[in-house]
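The structure is given below, and queries will be raised subsequently.
This part shows subunit A:
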Amino acid sequence: MNDPVLEVDRLAVDIRTPAGTVRAVREVSFSVRSGETLALLGESGCGKSMTAQAIVGLLDPVAHVAGGAVRLDGTDLLTLSPAQRRRLAGPGLSIVFQDALTALNPVQTVGAQLAEPFRIHQRLSRRAARARAVELMERVGIPEPAARVGAYPHQFSGGMRQRLLIALAMALHPKVLLADEPTTALDVTVQAQIMELLRELRTEQQTALILITHDLAVVAEQADHVAVMYAGSIVETGRVAEVFSRPRHPYTRGLLDSVPAEVARGATLKSIPGSPPDLHSVPSGCAFRARCPIAGDVCAEQRPILVETGPGRLSACHHWRELTDD
Partner candidate 1 sequence: SVANSGPEASSSGAANSVRIVLPEEPPTLEPCDASLTATGRVTRANITEALTERDPGTGQLQPALATEWKQGSPTEWTFTLRKGVKFHDGTAFDAKAAAFSIERTVGSKIDCNVDGYVFGDVKLTVTVADDSTLKVKTAKPDPILPLRLSFVEIVPTTTSATGKVREPVGTGPYKIAKWDAGRSLRLERFAGYWGKAPDFAAAEYVWRTEGSIRAAMIKSDEADIAVGLAPEDGAGDSAVQFPNNETSYLRIDATKPPLNDIRVRQAINYAVDKDGLVASVFAGLGKPAAQVVPEGVTGHSSAIQPWPYDMAQAKKLIAEAKADGVPTDTPITIIGRNGIYPKAAEAMEVVQNSLNEAGLTMKIQMLDVNAWLEYLLAPFPKNIGPTLLQAQHGNQAGDAAFTMGQIYGSKGAQSSYGTAELDDLISAAEQDSGEERQAAFAKALEYQNKEVVRDAVLAHMTGILALSKKVAYKPNAATNDEMRLAEIHPAG
Partner candidate 2 sequence: MTPVDAPAIRRATWWRLLLRDRFACLAVVILLVVAAAAIVGPILLGDLAIKQNLRAVNRPPFSLDDGWAFVLGSDSLGRSLLARLIVASRTTLSVAIPAVVISLVVGSTWGMWAGYHRGWRENVSMRVADVILSFPSLLLAVVVLYVFSPSAGNIILVLAIARIPIYLRAARAESAELQSRLFVDAARTFGTGSWAIIGRHVAPTVLPTLFTVATLDFCFVMLTESSLSFLGIGIQPPDMSWGLMVAQGRQVLQSAWWIAVFPGLAIVVTTVSATVLASWARLAMDPGQRWRLTLPRSRRKNKALAEEVQP
């Protein structure tokens, strides 16, 4: 198998808050290979977007990378100069941000915004870049692209804006595409189209995809590997089918149990009780222990580290063995 294009190694992100600096992402490591999809799953607020933004080097100024390495084709991005990073932004790494509805510049035409990558990286003429923009719009299924290329973001519905952002991120056929909840605002038909598009991109361009989503069905359909995050750390990784069918972390299992489809309408859905720890006071030991049905004494004392639980599978649970039988 080929080498991973992107390797994230013990990445840590700190946030400065009025009450002091907190660590939002703690020692996250994973890697993706060309043409592969890694799904990043996890509780909302567990640091998925932070991780993604840290990888592309676009954290909010309140946050900063506090350690670790992000290697694209072997070069550590964190040691590059801003200019070198910029050169990679687009053709190397690109990202679809989560706030689709505000991520487009309200005062520029979408055409100009879509054309920008071509103007920056390929130095295309205005006209040529615009033509490419129209193509992109067409690819993501915007009706009448040639006419709407001159329209402004507010003239598009939420879902259309999301598609535009995806188009933008795909523009330069990046080696690695990070998509932060790219289809949340899309109806299923468009979602299917987009996923199809991403799949094509993956097979044709050998793009590696890091997909952040809450939609387990999408993960199941699209991803090769999955990494489950909880409270800033990765708690479980592995191939999708295996992780979903035999979760080896109680959090993953809780997540899978919460799928609504199985339950009768109006009935109570299962959910993991409690809420994730406050970043300011992550308890010692296992961060999940307060909500964990199988927590034991050791969980309070020792922070579990990712251990191999099978071929290509890692889990950070002291009691992963107890879950294997399920």
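Criterion: a contact is a pair of C-beta atoms (placed from the backbone, for glycine too) under 8 Å apart; a residue touches a chain by one contact, two chains touch by 3 or more; residues count from 1.
For anyone wondering why these and not others, all candidates are chains of the complex that A comes from, given by their letters.
On a predicted model such as this, the values are computed, not experimentally measured, just so you know.
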State which numbered option touches subunit A in this complex: 1 or 2. 2
If we count contacts the way the header does, which residues on subunit A are in touch with candidate 2 in the complex? 10, 12, 14, 16-18, 27, 61-62, 64-68
